[in-house]
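Note that this complex is displayed minus one protein chain, with the remaining chains in position.
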Amino acid sequence: MCLAIPARVTRMLDDDCAIIELDGVQKEISLALVDDVAVGDYVIVHVGYALGKLDPAEAQKTLELVRAMSLVTDDTTPL
Amino acid sequence: MSAPQARTKRKFGRPLNFKRGVIELSHGSGGRAMAQLIDELFTRSLSNPWLEQGNDQACLELPAGRVAMTTDSYVISPLFFPGGDIGSLAVHGTINDIAMSGARPLHLSAGFILEAGFPLRDLRRIVDSMAAAARAAEVAVVTGDTKVVERGKADGVFINTSGIGVVPEGLQLSGNLARPGDRILINGTIGDHGVAVMSKRAELDFEVSVESDSAALHDLVRVMVSAVPQMRCLRDPTRGGVATTLNEIARQSGVGMTLEEAAIPIKPEVAAVCELLGLDPLYVANEGKLIAICPPQYAQALLTAMTRHPLGRRSAVIGEVAADQPHFVRMHTAFGGSRVVDWLSGEQLPRIC
Partner (left out) sequence: MKYIDEYRDGVAARGVAEQIILEAKPDRVYNLMEFCGGHTHAIYRYGVQDLLPDNVNMIHGPGCPVCVLPIGRLDMALSLADRDGITVCTYGDMLRVPGSGGRSLLQAKAEGADIRMVYSAADALKLARQHREQQVVFFAIGFETTTPPTAVAIQGAQAQDLDNFTVFCNHVLTPSAIANILESPDVRELGTVPIDGFLGPAHVSVVIGSQPYEFFAREYHKPVIISGFEPLDVLQSILMLIRQLNCGRAEVENQYIRAVSRHGNLKAKRMVAEVFELRRQFEWRGLGVVPYSALRIKNRFAKFDAEVRFDLSYTPAKEHNGCECGAILRGVLQPIDCKLFGTACTPETPMGSCMVSSEGACAAHYIYGRYQAAAGTA
């Protein structure tokens, strides 16, 4: 459940609103549920509202962890 | 659209007011107002010898061969969208249905159902666009009809077009001819039309610069047929998208299909809109795309011919036909797994979950 997409904030508007961009698609969303969002931040958008901010450092860490996981073969004892 | 034969400048007194005038019930009642509409709009814009004869039918000389015939009705909201409008769409769509038999489209009919109150200016824009599309495709709208319904009983304008064309000697294209091992090709990116139309629907409220792919495909088909007359089947993946068309062919031919997700061309913006709205681009409508199925040994020649045509620059081989009893369309995902690409249950709606 809960279709939500990370998208980049490109412009701040009045009334706690902002324009987000996703590969050439622009949409107005509400920032009423989040604090301290700035242009350039990635937010998680659900039904036209930002639910939270995406942490780029953690995103990178997850990908590195994925890579590391695939390389681990020594410290496991199958069977 | 039986138009009076002789045209004089002041036959109807005051000319139609294309700036502020609207369609009235009298424009469909068979009287003078209707004759004026036909004369000053339809016949003038779509002009060709058959219409100008002003008869209730067109009498046509057809070249020898099998005749392909089709009909389609066009209802679309909004009427004007990036890359086209209901007028050009009504010409392209019917030409394409003819062309998918391999036939050269020759003549169209056009029936208009107009809602009282519809602005004449918009109607002229639609008819002019229809005329331009027909001219560009070298196809004539040879007969027509106009009806007007009360306000509130239609959505501005509905158009029905029928068409006929002649199939080249010896050519046999049909949805039941796909065989295991055949290759599946498409002439470009998927979902452009559906996304372009959605982008102009008020309730969805997003901005994207994607144009409808609405186009007449008969010239591309001509090139394809002459390069690979051994083709099995052509079909245009309109409503229901590529997924629906492939399921139809799979069922008709009693075969399965296997697609390669990574090979299917899609514009990033179209993918992004689908992502935002929770739609699957395989089910989004196209109006200038065709699916071609051909024996494997001809796939490269067909692809080469297609990519040389302006309407096929981004053509690709997207999968192959498989022997498969339950006639499933499957797809190898770019992620490395596989999924079934099933028939759609009902209309595809934007979702939140």
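The chains carry the letters A and B, assigned in the order they are written, with residues numbered from 1 in each.
The rule we apply is simple: a contact is a pair of C-beta atoms (placed from the backbone, for glycine too) under 8 Å apart; a residue touches a chain by one contact, two chains touch by 3 or more.
Just so you know, these numbers come straight off a predicted model, no measurement behind them.
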Seminar exercise, completed: Chains in view that the hidden chain touches are A, B
Exercise. Looking at B:E61, B:E169 or B:E203, which makes contact with the chain not pictured?
Worked result: B:E203
For this session: Kindly state which of the options B:V142, B:V195 or B:A271 is in contact with the chain not pictured.
Result: B:A271
Seminar exercise, completed: subunit B positions in touch with the non-displayed chain are 203-205, 262, 268, 271-272, 275, 277, 280, 324-326, 328, 330, 332-340, 342, 345-346, 349-353
Seminar exercise, completed: Note that subunit A touches the absent chain at residues 1-6, 8, 22-23, 30, 32-35, 42, 44, 46-49, 51-56, 58-59, 61-63, 65-67, 69-73, 76, 78-79
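Keep in mind that, in the parts below, only the chains that are shown with their structure count from here on.
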Problem set entry | subunit A residues touching subunit B - in the complex, by the definition given at the top | 1-3, 5, 22-28, 45-47
Exercise. What residues on subunit B touch subunit A, complex-wise?
Worked result: 205-209, 268-269, 271-273, 275-276, 278, 351-353
